[in-house]
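As you look at this complex, bear in mind that one protein chain is not there, while each of the others sits in place.
Take a look at chain A:
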Amino acid sequence: MNAAGFPLLSLLTFLPLAGALIIMSVRGEEAVVASNARWTALWTSLITFALSLILWFRFDKSSPDFQFVEQLSWLPEFGVNYMMGVDGISVLFVLLSTGLTPLCILASWESVENRVREYMVAFLVLETMMVGMFCAMDFILFYVFFEGVLIPMFLIIGIWGGARRVYAAYKFFLYTLLGSVLMLLAIIVLWFSAGTTAIPELAEFEIPFSIQVWLFLAFFASFAVKVPMWPVHTWLPDAHVEAPTAGSVILAGVLLKMGAYGFLRFSLPLLPEASAFFAPFIYVLSVVAVVYTSLVALAQQDMKKLIAYSSVAHMGIVTLGIFTFNQQGIEGALFTMLAHGVVSGALFLCVGVLYDRVHSREIARYGGLAKIMPAYALVFMLFTMGSVALPGTAGFPGEFLVIVGAWAVSPWVALGAALGMILGAAYMLYLYRRVSFGRIIRDDLRSLLDLSPREYATFAPLIALTLWMGIYPQSFLSFFSVTVSQLVEQHQAAVQAASRLAGLP
């Protein structure tokens, strides 16, 4: 039995779905339905978050194994089981998903006015899929959740998005689906070669190098699109710009992590030799992503697009860190993922605050906001610094560790990552200067109201987290350091074994 004494992870996964069913069954006048839907969604997600805190307190940080494991027979004939569990890699992502969802619901309290009921249903279904994906210990189950995310996200972008929402929704859906179906074929191959789809058992299984290469490419097709890595990142700016604020927050905060999580969970442990073989290729793509998208971000006129490109750059640092295969690099990558989830989510919320008031995301439309909305300017600055990776904010420990890890591989790779930090400072500060400082060129900006209590409530936890992660990163790092060191050891052992074999006459 698991540590909680009851099926905690299933409850976390399916409680939002139950909330969605309740919301769907509400009948009555539109205004009443909308209000009921909002409150039900908020309470459902808050209860889910409260339950997920059990993970924070009861998770055994000294063990690299899966914990809170649940198992039910699902497709017995195929050896596929419903298996849920979290280890050091996934536990914090579950918390990130459950934590961001109530904030997203709060953030869309007033900005979503039509079809509120459907919106809340879509968000709760999305939460089910996200949490389920991070908890799945079975490959098929993982795939079901991984793909299932597409349906609510497609609807969220397409129904409540901006002007080019249809284009963006299609692009998002088809891009990701194309990658995923190739992964499905790879999963089936693994299934037949290993005879199981349970992730812990698969990790023990050794696959010949010639097959590993193909499997790696198939996984890469799926995860690289999700991350997204250059050059398959083009769906992201479109999706971000068109999605409603809360959609962008979840997209940046959680969905972008799915690709990197996939690399860590599958590519590295299952295909160690192929991962090592393709690592230089990944370094090149990552460094190009970091430098190129940072330069692109400098030239953006649209705030959301700028932050979207900055996300691609940050995820470049993450993939770089993962493929260093050393303790610092992978821990840094994980930490950067978490920090990026909090900080970029918060930045999208900041843009959302302005968009709700002015209905424009154009940078040139603003200026001098520090004088009109001082509290907002302060909050925005904090998250800007977090994105820049200023020491003391969430962004710093992760990126620093990645650079340390990259240095061990090659100084040139480390240089690429460091260049990203410099350029990151350039585009974020440039954005902040244009929005907050300078003269107030437009009179209508003078009447803007500062943050409302609801917005304070949305930002407060994110501010606290950003500072906490920056000042005392150990409370987060300690969750995954044991798991990561085991991963690194296994990886090195596998690669050494392979090279010994190759060295034989």
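Keep this in mind: a residue touches a chain if its C-beta (ideal position, glycine included) is under 8 Å from a C-beta of that chain, and two chains touch if they have at least 3 such contacts; residues count from 1.
In this text, contacts and distances are computed from a predicted model.
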Among "NADH-quinone oxidoreductase subunit N", "Phenylacetate-CoA oxygenase subunit PaaJ", "Electron transfer flavoprotein alpha subunit apoprotein" or "Aspartyl/glutamyl-tRNA(Asn/Gln) amidotransferase subunit C", UniProt-listed name of the chain not shown: "NADH-quinone oxidoreductase subunit N"
Contact partner of the left-out chain, one of A:32, A:178 or A:441: A:178
Of A:49, A:154 or A:383, the one touching the omitted chain in the full complex: A:154
Residue of A:47, A:144 or A:419 touching the missing chain in the full complex: A:144
Interface with the undisplayed chain - residues on chain A: 74-78, 115, 118, 140, 143-145, 147-148, 150-151, 154-155, 158-159, 165-166, 169-170, 173-174, 177-178, 181-182, 184-185, 188-189, 191-192
